[in-house]
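Only one structure is covered here, and it is reproduced in the block below.
Removed: one protein chain of the complex. Kept in place: all other protein chains.
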Amino acid sequence: MATETQTPVAAPAPSGGVGQRAWLFVSLIALVLLALAPFVIYPVFLMKALCFALFACAFNLLIGYVGLLSFGHAAFFGGAAYVTAHAAKVWLLPPELAILLGTLFAGVCGAAVGALAIRRQGIYFAMTTLALSQMLFFVFLQAPFTGGEDGIQGVPRGHLFGLLDLNDPYAMYFTVLAIFVGGFWFIHRIVHSPFGQVLKAIRENEQRATSLGYDVSRYKLMAFILSATLAGLAGSTKALVFQLATLTDVQWQMSGEVVLMTLLGGIGTTTGPVIGAFLVVMLQNYLATTALPATVVIGIVFIICVLVFRRGIMGEIGHLLRWKL
Amino acid sequence: MLSVRDLTGYYGESHILHGVEFQIAEGEVVTLIGRNGVGKTTTLRAILGLLDRQEGSIRLQGEEILGLRTDRIARKGIGYVPEDRGIFASLTVEENLLLPPVVKPGGLTTEEVYGLFPRLKERRKSQGTKLSGGEQQMLSIARILRTGARLLLMDEPTEGLAPVIVQQIGSIIAELKRKGFTILLVEQNFHFASGVADRHYVMEDGKVVDMIPNDRLEAEREKLQQYLGV
Partner (left out) sequence: MIQDLLGIPPQALFGQLLLGLINGSFYALLSLGLAVIFGMLHVINFAHGALYMVGAFVAWLLMIHLGIGYWPALLIAPLVVAAFGVLIERTMLVRIAKMDPLYGLLLTFGLALVIEGVFRHFYGVSGQPYPPPPSLQGGTNLGFMFLPTYRAWVVVASLVVCLGTWYAIERTKLGSYLRAATEKPQLVQAMGINVPALVTLTFAAAVALAGFAGVLAAPMYQVNPLMGSNLIIVVFAVVVIGGMGSILGAVITGFGLGIVEGLTKVFYPEAANIVIFVVMAIVLLVKPQGLFGKA
């Protein structure tokens, strides 16, 4: 395999740039906007976009900060959705426990898939994750509890902590927003922790990280498990929002979608995946109202991104402003 | 035969050659000498159009070849012996030998090549990289003699080889010169270079800074030692 190649991650922009204070300011504005948004924009759209945004951020943790392209993240996203839906509908668990269970399930799957996949590198890693997630797809297709082609429908949202009735759209929205913000903040902390520094060192030069004495495999596996768990959190939340878990969410096309969101927004940027997710969800909603074949348009966006727009939106802006966004 | 003027060359962003100039007449053996990293290998690669960017002028028998695609340049009659010998592991010795296409009439026949390198004939069914270092070097030279190329670019053909093999390569180069080949040789082994070459171009910092005819070597020894830092 060629070694003198460009890595598929945005070039690290010079650090410094935006100060802590400016960041805090921008974050606060974003939070206020997100808090006001459901009164202006259709909440279901926002909730969907936030779930996918968290999913994309989780995926970005792996490709953006460790340089690993997982083509199988749908298994964690959709798998967690199934478990949450089943827990809420059949076991009648409260929403917080149903989500917790789904998220844990994704973490366990992530540990198994990750342990196998990190035995190969680069392109083989991507193929391996794709194949293993396809295996999980068939398991969900055939497992008795998933309802086959119909999926699990009519999942009750329930009362959060026994108090908050999630059937109220605003209650549900603010729950989703809280989960998103929590997940986003958690990823931000991971990336800026000493652990995150080691991940970046692995991305830049795996051999050097090994020679510095880091157990690269362990770090990769940890990152994979964290990423899968957070993807599961996003999937579990989505299952409650739509009161539904279906095969769509575990299919490889879904793995491709999260790649696209991250690529479009900017691989390795903090906010890019969020923006990419919002744009792709908007695009899909728009395409659903037209006669255009959605997969063709998505495919074309994919091709354009790879050919001429590899930094993605935030990566491109960051490059222009020489900031790390 | 070959005339290089104001040649600049880049790998990515890094600027390696800063206006290289030299000429080689037909039938001459000429070396490029200089310390490590002054741009000797890069100059050979620039002649073949293998850099990311190259500017200036490279004329082969009066015809401008700079800017042509690498395979077109090769087809003008240039043979290349790369620094790492460039033997293909997935090819047998014979496949390695027969790989370069004939680009001009007048090359040696396969039998003539085997005549010059009998050892290669014995081992022609072996995997290319199973040969010893010296044999690989012979193979690397041998395979471009069939093609009809009259200008040979050789990048350190003696590097890492035992003295007895170096001697053999010296006599092969002398034989090629007798056959009328023009040879541009990048060499660190100055003793070897002085035994085979007509003239020496000295490179420093991506430029040719001096030219010393082989018969002036003794007289210029002190200056030369300064250039080479020995």
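Which chain is which? They are A and B, in the order written, and residues in each are numbered from 1.
Note that in this section contacts are C-beta pairs under 8 Å (C-beta built on N, C-alpha and C of every residue); 3 or more make two chains touch, one makes a residue touch a chain.
Here the structure is a predicted model, which is why all the values come from computation and not from measurement.
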item	value
Options A:135, A:282 or A:321, residue touching the unrepresented chain	A:135
Residue in contact with the excluded chain [from B:25, B:99, B:162 or B:209]	B:99
Selected from B:91, B:116 or B:211 as touching the chain missing from the view	B:91
Selected residue (touches chain absent from view) among A:127, A:171 or A:201	A:127
For chain B, the residues touching the chain missing from this view	48, 50, 69-71, 73-75, 80, 82, 86, 88-91, 95, 98-101, 103, 144, 147
Footprint left on chain A by the chain that the document does not show	1-2, 5-8, 69, 71, 116-117, 119-120, 122-124, 126-128, 130-132, 134-135, 138-139, 141-142, 252-253, 256, 259, 263, 293-296, 298-303, 305-307, 310
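We adopt the following convention: only the chains that are shown with their structure count from here on.
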item	value
Geometric centre distance via CA averages, chain B-chain A, whole Å	54
